[in-house]
Every structure is written in C-alpha cells, then in structure tokens.
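Next up is a structure, given as structure tokens.
Omission of a single protein chain aside, the complex is shown with its protein chains in their original locations.
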Amino acid sequence: MSVSTTTTPRVRVGRAWYVTEHKIREMRTYAGTLIATAIGTPFLYLFAFGVGLATLITQNVGPNPDVTYLQFVAPALLASAALLVAQEEYTFGILMGLKWNPIFIAMNATPITPRQIVNGIFLFVVIRMAITSLIYFAVMVVFGAVPSAAGVLIIVAGMLGGFAFAPVAAYAATIEEDRGQFAILQRTIILPLTLFSGTVFPLTQLPIYLQWIGWLSPLWHASELGRQFSYGPTEPIWLTVIHVVYLVGLGVFGWQLCVRNIARRLNK
Amino acid sequence: MTVTSTRQSSGGVRALYSGNARAVVGRGLLATRSTNWIIVLTGVFEPVFYLLALGIGLGGYIGGVQNAQGDTIPYAAYIAPALLAVSAMNGAIYDSTWNVFFKMHFGKLYQGMLATRLGPLDVALGEISLALLRGAAYGLTFLLVMQALGLNLAWTAVLALPAILLIAFGFASLGMGITSYLKTFQQMDWIQFVMLPMFLFSATFYPLTVYPAPIQWFIQALPLWHGVELVRGLTTGALGPVMLVHLLYFLVMIALGLVFTTRRLRALFLD
Partner (left out) sequence: MPTPVITANALTKKYKDFAAVDGITFEVAPGESFGLLGPNGAGKSTTMRMVGAVSTRTSGDLTILDMDPNEQGPEIRAQLGVVPQADNLDTELRVRDNLLVYGRYFGLPRAVIAKRADELLDFAQLTEKAKAKVDDLSGGMKRRLTIARALINDPRILLLDEPTSGLDPQARHILWDRLFRLKEQGTTLVLTTHYMDEAEQLCDRLVVVDKGQIMAEGSPAALIREHSSKEVLEVRFGSDKNEGASAKLEGIGRLEVLPDRILIYSDNGEAALVEVVKRGLEPITSLVRRSSLEDVFLRLTGRTLIE
C-alpha cells in the first residue's frame, strides 16, 4: 500500500462536511455533559413553568380554554433551547475557531475554502440543534404538552429560530480582541429579545411600546410558528408565512454575511 | 538530620494572610476602570429586564400570590425580591467560580500576586470583597427600580441591601472552596446543573405549596430558598421569627464556607 496513490484529493462539493466532522469529533470530549443537559433541562423547565407556574395562572393564556398553559409554553421553551445552542456556537464557537483555538486558520491552509468552513460550522449547528430539539420534544410528549401529531413540526420551528440567529455569527467573525462583547450583546440585545418575545405569556399582554421588541425577535416568530403546528391555527395564514420568511431570511442573510466576514479575515 | 514534618505545622493563618486584602481590591477597581467597566455597567440591566417581562407580562394573568403571612400581594411584588436574591447568588457564584477559575488557570494572575507578600487569604478576601462591592451596586439599583415601580411594600425593604450582601457572601465563600476542586471547564458545567433547578424551584416564581411535602423539605434545606424568603420578607414587610432562621442559615454558611475555603487555599495555591 503506497501512500502516494491516495493523496490526490477528490474533493469538490462535500468538503464542508470535513469541517462538520471535525466539530463532531471535538464534541465527543464533552458529550457526557451535553447529553445530561439536553435531557435534564426540558424536565426542569417544563415542570417549573408548565406545572408549577401553571397553578398561579388564573386566566386563560391560550387562544381558547382547551389549550392548557403547559401546551402554550412548551413550543416556546423548545425554541429557547434550540436558540441557546445556536447562540453558544455562533458566538464562542466562531471566536474559538478564529482566535482562542484557531482551527479555522489551520483549515484555511488546506484545500477547504472559507465558505466551506462556514457551511460546515452551520451544518454542525443544525445537527446539534436537532439533537437538543428531538430530546426536548420527546420530554414534551411525556408531559402531554403536544396535543396534535403535526406538533412534531415544533422541532423544525425551533431549529429555524436558531438558524435566524446567524447574524450573531457574522458579528462574532469581526471581533479581533475579546473585551467581553458577548456579555454585552447577551445582556443588552439577546436578553430583551428573549424575555419580551411572548414565550411564557402572549406578546399582546405587553404594552405596545415593548411589543415591537417581540416582532423583531426570532424567538417570538419561532414560538408562534411552533404553536400553529401544535394546536393551531390561531392566527391568519399570512402571519404564519411571515414567521417562516422572517426566520429563513434572517438566517440566510446572517449566514452569507458570516461567509463574507470570515473569508475577509482568513484571507487578508 | 532533621526531617521536620512540615505538613502538620503549615496550617497557620499567618502563612496564608498578610492583612493586605485591600491591595487586591485596589487592583480589581483599577482593572474595571481601565477595561471592562461597560460589562459591569450592563450587568444592571439583567434583573431589571426579568422584572419587566415577568412582572408586567406574566403578572397580567396572575391575580395575586399569597406571601408567608397569608396576605395577597401583586405578582410583580412577589417575584421582584426573588429576582434580587437570585441575582445576588448568580453574581457571587460567577465571581467565585468562573472568574476565579479563569484567573487561576489562564490569566495566571494569582501566581503573580502570590509571589509577593500577599497570601492566599488576602487574595480570597480581596476577590470576595470586590464581588460584594459589585453586588451592592447592582442590588441598590434594582431596589431603586422596585421603588419606582411601587414594589417595595414596606420600609424594611431598606434592609434588603445588607441581606443580599449576606447572601452573596455565603455563596461566594462556599463557591471559592468548590472551585479549588475543579480542573477543567467541563466540570464547571456541573455547577450550572445544580444552580438551574435551585433557581427554578426555590419559591422564585410560585409558592412552594405546589410540591408534595418531602420535596418542600428538600428545597427548604437549600440556601437559595432561605435567601428568597429573607429578601421577600423584607421588601413585602411580611416579617416573622422565621426570618431569624434565614439569617442564621447564611451566617452558618459564611462561617463554614470561610473555613472550608481557607483550608483549600493552601492546596489551591501553595501546593
């Protein structure tokens, strides 16, 4: 077996997968914590909000009395979990590869292009979100939080919500020096987007001067989309279409911007 | 040939402390001023956002909640003190685990400090003082927001400030000792694993009566429940002898935490 015959790289389209593979291999080192968190978290949140807090809710939160508070919060909680995974990878994951443990620079020295690096990372985030969402969904079923079979699409809604966070990745790709930008981003932008997004109560409950925050929030769109699948429809079809278009649009925009920013940074 | 057994004779506080913790505080303030003051500033927003979203948003669907005395109070007034206690805990835990861990393993800051006259106890007390200073600033801001929203139902709310410092001190002194056992970032995740259920279940968002009795007892053994009840009692004016129990709980926690941490400091820094 001679080495030289096997070295001609036969790669063109699928090279992004090598990046994904690298990330999956890396993930194995902390797989234990990851799985424990992915299973433990849904139990805790569904119990705290869907069961505990539900005892205090005296008024009907859902669109009609048939929808319980648990069924109302569940799609939003799943979307939050998917978003959290995306947020972690889009911030620390990107800066790690560029700066702290600069594997992107090493990848860029091979035939892999910056676009393929970004595609590989995004594919990896999809896989991670899928694992988290699937487990979340299974726990939701155990709690009786999903009234219809179409509810399985909550998983897709949650993952779209995570994908819509892509502009954060594009921003992370521009950070040259870590001065705690992520903490500031988290506290001033992501946290309000998360809290004022109709997750644990309907957005309409907020005064109008706070409601617009929810309209911008991927979490609101993802939660509402999930609710349509779970016990909907509760809103006009055009609004549902807007949810999908907004999430996909924001995601694609952030993704392409991230490709551009990373390419500039790696090949400057 | 004198091979003196050095291990036994080395536990004295004198070898660990030079009475100069304020130099560590001074360094922290200077570092904050020159690099990360904006991060410290934005930390104020966190509990305020929570209060607005949950108090105003969720409160609309909740008629009212009974406090420890059986009086019905608005939902926002019920969760505000809990959020205050939780933010005191989170701040103290963050400062004594993540922050200390990072400075120890990556920044090598303590290595530099300990090459001087400073001992590990100076460093520990200095770092804890800094955390408390920051906690006091956050707590005061939050209390002012509560006041503006009319959520302080009694004059005793003023006492909530020293109360959250007590809570923060308790968590920080214990957290630092625990951090001394941790070797990797992955192990830090387990701290979150303990914190999350404590945050969700310690009568923060709804009364403990939701649970069956054994689970109630378990939660009542955990520190956050005592912290939440202590602060809530003070801001809503629902005072009773049980407040002394909460107070005592934290005094004991601080005492045990300091003894534990001081013992671990030698292993941590002077191995």
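A and B are the chain letters, set down in written order, and residue numbers restart from 1 in every chain.
The rule is simple: a contact is a pair of C-beta atoms (placed from the backbone, for glycine too) under 8 Å apart; a residue touches a chain by one contact, two chains touch by 3 or more.
Being a predicted model, the structure only gives us computed values, none of them experimental.
Visitor: In the intact complex, which of the presented chains make contact with the chain not displayed?
Guide: Missing chain, whole complex, touching shown chains: B.
Visitor: Given that one chain is not shown, which residue among B:Val65, B:Leu83, B:Met113 or B:Leu151 touches it?
Guide: Touching the chain that is not displayed is residue B:Met113.
Visitor: If I consider the whole complex, including the chain that's not displayed, which of B:Ala23, B:Met195 or B:Leu247 touches that chain?
Guide: From the options B:Ala23, B:Met195 or B:Leu247, the contact with the absent chain belongs to B:Ala23.
Visitor: Tell me which residue among B:Phe142, B:Phe250 or B:Phe269 touches the hidden chain in the full complex.
Guide: Reading the full complex, the residue touching the unseen chain is B:Phe269.
Visitor: For subunit B, enumerate the residues touching the unshown chain of the complex.
Guide: On the subunit B side, contact with the omitted chain comes from 1-4, 6-7, 9-10, 12, 14-18, 20, 23-24, 26-27, 30-31, 34-36, 107-109, 111-119, 266, 269-271.
One rule holds in what follows: only the chains that are shown with their structure count from here on.
Visitor: Between subunit A and subunit B, what is the separation of their C-alpha centroids in Å?
Guide: 30
Visitor: Any idea which subunit A residues touch subunit B in the complex?
Guide: 29-30, 33, 36-37, 40-41, 44-45, 47-49, 51-53, 55-59, 61, 179-180, 183-184, 187-188, 191-192, 195-196, 200-201, 205-207, 210
Visitor: Within the complex, which stretch of subunit B touches subunit A?
Guide: 35-36, 38-39, 42-43, 45-46, 49-50, 52-54, 56-58, 60-63, 65, 75, 186, 189-190, 193, 196-197, 200-201, 205-206, 210
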